[in-house]
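In this view, the complex is presented without one of its protein chains, the others remaining in place.
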Amino acid sequence: MLAHLPILQVIVPLLAAPFCLILRRALLVWLFALIVSGSAFLISITLLQQVLASGTISYDLGGWSPPWGIEYRIDKLSAYLLLIISAISTVVLLAARISIQKEIPADRHTLFYILYLLSLAGMLGIIATGDIFNVFVFLEISSLSAYSLIALGKDRRALWASYQYLIMGTIGATFILISIGLMYQMTGTLNMEDLSRRLPEVAQTRTLFAAFAFFIVGVCLKLAMFPLHLWLPNAYSYAPSIVTAFLAATATKVAIYLLIRFTFSVFGISFSFTALPLQTIFLLLGLLGIFVASTAAIYQENVKHLFAYSSIAQIGYMIVGYSIGTTTGLMATLLHLFNHALMKSALFLALGAVIYRIGSAQLSAFQGLGRQMPFTMAAIVVGGLSLIGVPLTVGFVSKWYLILATIENGWWPVAVLILLGSLLAIVYVWRIVETAYFKEPAASIGQVKEAPLAFLVPVWVLVAANIYFGIDTRLSIQVAQAASQSLFGVAP
Amino acid sequence: MKDLFAVVMLSGIYSLLTASFFVAMDAVDVAFTEASVGAGIFTLLMLTTITMTGRYERAARHKPTLALAVVLATGGLLIYGTLDMPYFGDPQAAAHLHVAPRYIHDSMQEIGVPNIVTSVLASYRAFDTLGEVVVIFTAGIGVLALLSVARRPEDDAEINSVNDSMHEQHLILRIVTKILIPFILLFALYVQFHGDFGPGGGFQAGMIFTAAIILYAMLFGLSTARRVISQPLIRLLTAIGVLIFGGVGVVSLLNGGNFLDYNVLSDDPVAGQHLGILLI
Amino acid sequence: MSLSLESMLQLCIILPLLTTAGIVATGRHPNLREGVTITASLVILYFVINLYNGLNQGESISVQWWQLLPGLQLSFTIEPLGMIFALIASFLWLITTVYSIGYMRSHKEKNQTRFYAFFAIAIGSVMGIAFAGNLFTLFIFYEVLTLSTYPLVTHAGTEKAKKGGRIYLGILLSTSIVFFLLAIVSTWFVAGTLDFKPGGVFGPMVNTAVAGVILVLFIFGIGKAAIMPFHRWLPAAMVAPTPVSALLHAVAVVKAGVFTVLKVCVFIFGIDLLRILPTTQALLYLAGATVLIASLVAMRQDNLKARLAYSTVSQLGYVTIGALLASSSGVIGSSMHIAMHAFGKITLFFCAGAILVAAHKSKISEMRGLGRQMPITMAAFFIASLSIIGVPPAGGTWSKWFLLVGTLETQQWILMAVLMISSLLNIAYLLPIPFHAFFSGKQPSSGSVAIKEAPLPSLIALCTTTVACVFLFVYPQPLYELATAILEIPEIAHGK
Partner (left out) sequence: MILGLYNYWIVIVLMMIGFYIMIAHGNLIKKIIGLNIFQTSVFIFYITIGKVDGGTAPILADGITRYSNPLPHVLILTAIVVGIATTALALALAVRIKEVYGSVEESEIQEKDNQKC
């Protein structure tokens, strides 16, 4: 069975989804989904070990060898992301049952879990596959389920947000499709490995240049990179809390993965970083994103909105790390990928707990919560500190490497700007802290109880992970380093 | 054009034209699909939606300059990209030289099905097809999740009344359709089982099948349609459809091969049913 | 007890955290809770004294924890400078705890459990700073200290406290994240290590321009040292309850700042390199300006705590000057001044708190004639003032003396003048307070005034520190030995 793990990774949640329909009882479905997600997590651990021990795993679907058939290809980078996504999904799912009770009508609970599993399967599929058209198909699976999940939000604005996301997302996907078509036209293959061998032959053509440009724009739409981020804040804010926690931690990560995978493994670094002034553009946009989104976050009255904007800013950090174009820079991006997933899922899940109790994510509703929901608020504080990048949290680790990477390149002003950007994080995190701890609760809300244990456990698992990986960084750093080195080493 | 009905009809015609273009380009399978999906299902879905959301568009108050600029930039980039493309129809183009020849030359021995498209679809790139089925499934679940709660009784009544009023206007259409539907269904079955040899196959068949159902629903009211095909049944069928496809893979997995490694063509007979779910 | 010195070192850092847990657990029973606090502080003091003895016997004590990032370890080493800091902090923690029991209870403050809990974390991080074996460890505890003191500063929870807390956290976190972290990463990149090494880590080949820039980053980044223009947090933090101001802002936080400056100067740059860096001179003048300006501002403050706060800013400038002078006397003076000023200033803050509790007065102009009502407090205030000013019979004499010698050695005449003028200014803003308290003000209209001192625990605490001020004048020997030992290490290292 071990040899089949790559496909099992994707197919287990994929097939479990329709199976849920047969189970029907929401409780059963929840348990089942949990088991499925958990086993995906276990599989990803095993895969990571295999990859670290024996190098890249290639798996031919249907027994057809690539490039004729579709290949699944797990290298260090993809194993790393598989692990992140399945882990987050499992933990978030723990809290799902209780959270959706108040946010989604009971008759749609089963459907919710199905969509959740499909979304998970889609993302895993994108990461595991080694075929660019397959990427598109799975991208659509994950996107379509994400649109539906967002539309399940209670607020009617969720529908509108979902629609906007759908339009933007589809434009992005179609752009990627165009890019795939152009690449196929020039090389006659769809396999990534094969492409990377054949693309250099046609590297000087304008067609490939167009393909590259389309791919970058398409993926940046999915990535919500500034200035193509407009769909994200609303989509995150009005989606059910669980969905937000899950998507915020995973969806944009997958897009970053695609960006890295295509630019490094498919187009090759030498092409990617010379065809367009990509470094400069990304650096500028990344920095702008950090500042604009962080500033926007400061002025938000809704905490979900606030963290959504903060997500855009954090994507900016990843883009900056990517644009540095060195091993350390990429490593910083990968670390931040991991770390940001931990932070944001913890934060949004804790927000979910707050919404569960007080039914609102407005900042004004947070007054006095520090005393009434001490554990939840403490989780938000730790998550916030991690966002700022305080030592002993994960946020610090990635910030450290990001700065180190910029200084290695002699980009002092960038380093200063990055640090200044994190000052903005202090401001928006502290707005929450002050409201929660130093304001008397509004009289209208009355007595609020601490969130139920079903919430606290997953939230604190994530918070503990935030601290643990901030203290014991061996795993994340080792893998991130290995992945980024192999990306630089393998690519021509 | 402010009348959405006309717009929809035009886009249907556009799809049909596209389909015929596909035939000209030797892509008969695709043409089949485009005709049934683009011209058939899409139009039907659009019409259903328009009956619910209103037929006329308000005057746009947008300033299209920015959009125009974006579009022009994109188009410019694409045209720029075309400059280095191989010429249209050039048999020496890279796309025809690398992977495709194997499909053309060896698929008969390896798969045993004359229709290369089918063999590629169902075997070489079967996983894509599984993905596609799941996409449909996802969309189906999504639509279900969105619309099932919305269907409060009074809504139902309202929509039905809208539908009913429309139906009465199209009495002739109704009768014609009634006669047509059995033929459509028969045709679907034909396409299904001849997929191996002629163009078409399970999916297109399903599409046609669904088109028939949607047509039925359109003209006889949703409630009637629902009576004919019960909702849980379709749900179950959908789930089973996906499971069968995946199940084939799993079975081959258990037998020691790689996932989806089957040498016998096993198309997905119920894939089309997934669209059926869109009705509900 | 048969604990090894190594485990004592670790316990010094861990125990306060355990204490926090204990405090939270016993939060419902004030007596028990304060018992826990006092016991913990006694134990820590005992450990530190043991470590001190160990150090005196020439043992090298260091502990390695795990690697946080590859190549960056959490490690702790004991060396004389850190020892001075640890001794002061642990001793004064005990005293302050005693004091705050009296203060907090008679003031009926809310959230006392939270207060003691964060207090303990803060002390733990101070110990971490004092014993840090490399810059990275130091930085981590530096940040923990900032965060754990934030709830203490905003303890009152009022709008004003929040505003003060915002400035406090804003400046400290900003400077540390933007400048300090940048400086650390650059050091790591340039030197390849962050370990504290006698004689510095940069080696002889380093580009002085780069190192000069890094030095500037360090000096600005260590916002706790309150070098202008990043001193605003200190007066802002005076909204905290008096024991907090006393311990944290006269001792722990600010001293952590100047301690870090000293440590960076001596063990990262090394005084030899420091002397030739292009930016040192400019920073010296900046520190000098801080000393003078802060003294001048202090004179204009009517709020006693605000005046003391600006006085602290000015005194911190002394320490920074001493560190940047890059001479042996300068370093000795600085390290001794850390201790001397700590005792002097904490006494002054204790007095301010006692006056607030007993007489409910915080404005200097209202304190005329208070000496008759609170003679002990005012006497203590007088002696502590002498120590800050630097006149016998108080400990401050010695440290100021060495600082002056340091300026002489390096022929920094301007700075020498600055130090002299500033001392005169000290006289001008500190001495009038006890003077007016005893000798002016209107005579009480109705017979004799009842003596109304602060609560007994507070009084004991402030007497102890006053005695310590005098004691350090009479017997500065151990401190002096420790201070000279700091420099002996680099000399030995150079000899090798």
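In this document, chain identifiers A, B and C correspond to the written order of the chains, with residue numbering beginning at 1 in each.
Here is the rule we go by: contacts are C-beta pairs under 8 Å (C-beta built on N, C-alpha and C of every residue); 3 or more make two chains touch, one makes a residue touch a chain.
Every value quoted in this text rests on a predicted model; they were computed, and no experiment measured them.
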Self-check item: Displayed chains contacting the withheld chain
Solution: A, B
Quiz item: Which residue from A:Phe133, A:Phe209 or A:Trp411 sits in contact with the chain not drawn here?
Solution: A:Phe133
Self-check item: Option from A:Arg25, A:Arg157 or A:Arg371 whose C-beta touches the chain left out
Solution: A:Arg157
Self-check item: Interface with the unshown chain - residue positions in chain A
Solution: 133, 136-137, 140, 144, 147-148, 151, 156-157, 159-160, 162-163, 166-167, 170-171, 174, 177-178, 181, 184-185, 190
Exercise. Write the list of chain B residues that the hidden chain touches.
Key: 4, 7-8, 11, 14-15, 18, 21-22, 25-30, 33-34, 37-38, 41-42, 45-46, 48-50, 52-54, 57-58, 60-62, 64, 67-68, 70-72, 74-75, 78-79, 82-83, 85, 87-91, 93, 95-96, 99-100, 103-104, 107-108, 114-117, 120-121, 125, 128-129, 131-132, 135-136, 138-140, 142-143, 146-147, 150, 155, 197-199, 203, 275, 278
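Assume only the chains that are shown with their structure count from here on.
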Exercise. Return the chain whose centre of C-alpha atoms lies at maximal distance from the corresponding centre of chain B.
Key: C
Quiz prompt | Geometric centre distance via CA averages, chain C-chain A, whole Å | solution = 44
Exercise. Would you mind pulling out the distance in Å between where the CA atoms of chain B average out and where those of chain C do?
Key: 75
Quiz item: Which chain B residues sit where two or more other chains touch them?
Solution: none
Self-check item: Contacting residues of chain A [partner chain B, same complex]
Solution: 4, 7, 11, 14-15, 17-19, 21-22, 59-64, 67-70, 105, 107-108, 111-112, 114-115, 118, 121-122, 125, 131, 133-134, 137-138, 140-141, 144-145, 147-148, 151-152, 178, 182, 184-190, 194, 198, 202, 205-211, 213-214
Exercise. Using the touch definition up top, name the residues of chain B that touch chain A in the complex.
Key: 77-78, 80-86, 93-100, 102-103, 123-128, 130-132, 134-135, 137-139, 141-146, 148-149, 235-236, 238-243, 246-247, 249-250, 253, 257-262
Self-check item: Sites on chain A touched by chain C in the complex
Solution: 385, 388-392, 397, 399-400, 403-404, 407-408, 415-416, 419-420, 422-423, 426, 430, 434, 437-438, 471-474, 477
